[in-house]
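Okay, handing you the structure first.
Only one protein chain is missing; all other protein chains are in place.
Per-chain numbering from 1; labels A and B assigned in written order.
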Amino acid sequence: MSEYILEIKHVSKYFHGLVAINDLSMKVKKGQIYGIIGPNGAGKTTLFNCITGIYTPEEGQILWKGKEIKGTTPFKIAELGILRTFQTIRLFAEMSVAENIMSGRHIKSKQKWYNGIIHTPAYYKDEKENWEKVGELMAFFNLSEYATTPAGDLSYGIQRRIEMARALAAEPELLILDEPAAGLNENETLELTQTIRKIQAMGVTVMMIEHDMEMVMSLTEYITVINFGAKISAGLPAFVQDDPVVVEAYIGSDEEDEHE
Amino acid sequence: MMNKTSLIALALLVFMGFYPLFVDSAWLAVGTTFLVFSVVAFSQDIILGRAGVFHMGHAMFFGMGAYTTAILNVHFGWPILATWAPSVLIPMAFAFVLAGPIIHLRGDYLLVATIGFNIIFIQVLENDVFGLTGGPNGIFGIDIVRLFGIEFASQTYMYYMAFILLGIALFIMRNLDKSKFGRAMFYINKDEIAAQSMGISIRYYKLYAFIVGAGIAGAAGSMFSVQYSAVSPEAFNVTQSIMFFTIVLVGGSASLPGVLIGTFIMFVLPEVFREFETARYLVFGLAMILTMILRPRGIWPVKFGDIPSYLKKGVK
Partner (left out) sequence: MDIFLQQIVNGLTIGSLYALVALGYTMVYGVMRLINFAHGDLVALSAFVGLTVYTQIFGEGITSLIAVVAVFMFTAVIVAVVGVLLERLAYRPLRTAPRLSAVVSALGAGLVIQNAVMLIWGPNMKIFPSEIFPSTIWAIGGIVVTFTQVMILGLSSALMVALYFFINRTKMGTAIRAVAIDQDAAKLMGINVNRIIMVIFIIGSALGAVAGLFIGAYYRGITFDMGWMYGLNAFVAAIMGGIGNIPGAMLGGLLLGLFNAMITGYISTQWAETFTFVLLIVILVFRPTGILGEKVAEKV
């Protein structure tokens, strides 16, 4: 098996004939923190949507541990161990924080089809284990005090933490973060950086889109830069930072967050 | 220490338990039907309130259960007890076959498709297919439940059988809500994309909701046919489906007390106001509009956050 956990080979995605991703390739190593940057509208989120099965690219291959996963439905992608957060936070707003995180335990839960109707000793054991895991994650993300609060009532920064806790609850091998620092203040961003390091230390591979350059440069080990759906540069953070093509792309477009 | 909701529930349980001692036979029958309709409303709520599937044809599954018992008993001479299992299983099988091809459709399309199934079901009944369904008049002379030589014939027996049925339904609802399956339905209901991204198969859980809901409605149908010892198509038409649909939304989706309140308002109140025959549905329509404007999530909305107590320790 190759050392790369995720390989994207010549992927293209079109919308109504317009190209959103153009012949994009990249390889993510196991255990890496991999950054994707680029101006707004460059196709970064579209790429994540292709990996997680929300979109099916028209061309190219997406290999997960050497196996083609292009066109696989989103829920099966999650079962394979690829979990994500969303740029526009998608929590179950009316449900409590604990219940939100519990959704991440879905694929780990071993309840049988009849446990929806009748409970068995195995059910009680499984249920307890999963809630305990939720408890651990709430402690890890400093969320315990909000356990019963509806997720939608909490601040932006806290909601981002809940989303990460939810994805992590599924014990992913690859965690995909779509602009995890968007809307966070300086302190929260710092905290987030440390959290992502800890997640890496658990053995989770992390892929992230982020606009906060300081954070990306300090955190990631490898970066691909996308503009107009195509790769314009790739390499170590230090290299990418000084690449004239990248500088040009950022000066030539609006750098600040509008929306993608 | 009991909280307020549990106390209300206990009081209600005691009241419902002794209800037959205080009322005449007409009100006893109303009480029995209230219990049966509550069970149907709960099963509708699994599909509509939990999984969030826009389903407006639930009276069909209720009717399938009723007609299964009626046909097997009257035409084939099965004892009522023996018809219970098929009256649950047949609606479940139909739920799987009918919902399967359309379950991926967007909400409003499902609404119309399920209405369509219900209308087809009624035409099947009215056209007396295979000479089994009895046409517009339905089927008469359904037997009573007999067990160990006891004949459960009186309306009081009927009431308590319905009472036990409601108990079973509530037991299942509670188990569902506290399982991976019930939670998955809520996640899908609240945000399909997020739910899928957590590894939840939309199709599987929506079908699961449909099948379980159909089975419970079928059981209620069997009870209903025995209570009235007759079945006829108009008890299971789209108007009835709309009533079950409205019960859930007026009472409060996915809320156990809400659905009971909804059933009371939509079924028992019209019985109380029978003398205002002509104007009552006008008032009723106005009440539906007003309720939705004042309480868009229903009279008693669902409360989330029912998590194990050890997780609440950190809550300030």
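By definition in this document, contacts are C-beta pairs under 8 Å (C-beta built on N, C-alpha and C of every residue); 3 or more make two chains touch, one makes a residue touch a chain.
What you see is a predicted model, and the numbers here were worked out from it, not measured in a lab.
A.B. asks: Using the whole complex, pick out the displayed chains that touch the missing one.
C.D. replies: Spelled out, the missing chain touches these shown chains: B.
A.B. asks: Sort through B:16, B:29, B:111 or B:132 and give me the one touching the missing partner chain.
C.D. replies: Result: among the candidates, B:111 touches the missing chain.
A.B. asks: Using the touch definition from the top, which of B:81, B:168 or B:289 touches the missing chain?
C.D. replies: Only one listed residue reaches the unshown chain, and that is B:289.
A.B. asks: On subunit B, where is the contact patch with the chain that was removed from view?
C.D. replies: 48, 54, 101-102, 104-109, 111-113, 115-117, 119-120, 123-124, 126-127, 242, 245-246, 249-250, 253, 278-279, 281-282, 284-289, 291-293, 296-297
By our rule, only the chains that are shown with their structure count from here on.
A.B. asks: Centroid from C-alpha atoms only, then distance subunit A to subunit B, rounded to Å. What do you get?
C.D. replies: 41
A.B. asks: Which residues, counting only subunit A, touch subunit B once they are in their complex?
C.D. replies: My answer: residues 52-54, 73-76, 78-79, 83-84, 86, 90-96, 98-99, 102-104, 106-107, 109, 111, 113, 115-119, 123, 127-128, 131, 134-135, 138-139, 144-150, 166-167, 170.
A.B. asks: For the complex, give me every residue of subunit B touching subunit A.
C.D. replies: Against subunit A, subunit B makes touches at 172, 175-176, 178-184, 186-187, 190-191, 193-202, 208, 212, 304-305, 307-308, 310-316.
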